[in-house]
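Removed from the display is one protein chain of the complex; every other protein chain stays in position.
Here is chain A:
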Amino acid sequence: MALWARQASRWCHLLKAACAAEFPGRLRGCSSTAQACHGFAPWALLPSPNGALLWRLQAHRHVSVGGCSPPDSAKDGSFSSPESNLPSPVKQEQAKAETLPDLNAKTLYEDWDDVPPSSALEEISEEEAVQIIAEPLLPLQSSTLRDYVDHSETLAKLVHLGVDLSQVEKRQKAGQLLLTLDFEKDIRKILLFLKDVGVEDNQLGPFLTKNPYILGEDLEALETRVAYLKSKKFGKAEIAQMVSRAPYLLLFSVERLDNRLGFFKNELDLSVKKTKDLVIRLPRLLTGKLEPVKENLQVCQIELGFQRNEIQQIVFKTPKILTASKKRLRQTFDYLHNIMGLPHHMLTRFPQVFNSKLLRIKERHMFLTFLGRAQYDPAQPSYISLDQLVSLPDEVFCTEIAKASIQDFEKFLKTL
């Protein structure tokens, strides 16, 4: 009996050491056993004491048989009296099977004199029956994180933070990464780092939903990148803003960030201060691809016919034009220049029109022409400025600019 207790305690130490916080030592039954076995299959290769390993495997065998077994109750944190839970009858025939090799659990009993395992069909007392918890096994492969979220503390804590797991599991390898990480050891450090950088508490959830890969990054690398940004004289609040709006920013290495900043400075011929201002307002520029930006600049220069200094002004006012789609740019410009008759310098003064929807511009312009109020030249009376044309909501537009009611506008729209 003492031997039994010794084995039990040895095994338990090993399990506790290995378990950490991944699967907390609670009253778990067969499920955690099986999981532990699968999770620690590599342990088979470690030089663990023979007895302990085989014990675990034997426990696993019992699990697969599907019955209750004393090792289960012994695995509880409490070692109150494992001996009392053992079954009484000693099977004589098992002594003969001692000669069988390797994974056969009978080899265990070379160590022990008297305690054979029980079979599934034995009768047990009421207390043992009550202590059995037979939960279904966790699936080994799954395409959603839903199966694991109840059993993993990491995932549960992430859900409480606000991370949208249904979005994360659609990304490549992000779900796998989250399952292998541990909240206390890895994730906590990175969350504290993000808070240091300046991301708000309620923003952490959406941030991690968009960029779960940051949890697998090395903390020193992240700190180097933030130090680099600070060395380029970005203020702390500005860095916080950039990181919140472009979650992938901190995944880029220092050389890449440097390259991109240099690229924008050269392409647009802007001063350092203006480039920094641009990047702070639209940090997506640093995380997106560079070829579309180059192509957009070419389109602006060659097809739309803007001069270099005009392009600089437009980009400084509305950086989104660099990431807009070329087809939409061309269509909008075509309508504005050819049909509405706006010259280039007007468009340079009000580049917001390129950002708004073409249909909106069309509808409002047609309404104004119908009313005879389509006057975009500042020299003439009753002039309508372009930014008011696009940015005002419908009601204000109708009453202030077109001096008509909304019902008239809607009726006119129905005639288009």
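Methods note: a contact is a pair of C-beta atoms (placed from the backbone, for glycine too) under 8 Å apart; a residue touches a chain by one contact, two chains touch by 3 or more; residues count from 1.
FYI, contacts and distances are computed from a predicted model.
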{"item": "Per UniProt record, name of the chain withheld from view [\"TRUB2 synthase\", \"X-ray repair cross-complementing protein 5\", \"ALA-interacting subunit\" or \"Protein MIS12 homolog\"]", "value": "\"TRUB2 synthase\""}
{"item": "Touching the absent chain when the full complex is considered, from A:V163, A:I187 or A:I401", "value": "A:V163"}
{"item": "Option from A:R146, A:R256, A:R330 or A:H345 whose C-beta touches the chain left out", "value": "A:R146"}
{"item": "Residues of chain A in contact with the chain not shown", "value": "25-27, 76-78, 145-147, 149-150, 155-156, 159, 162-167, 359, 394, 410, 413-416"}
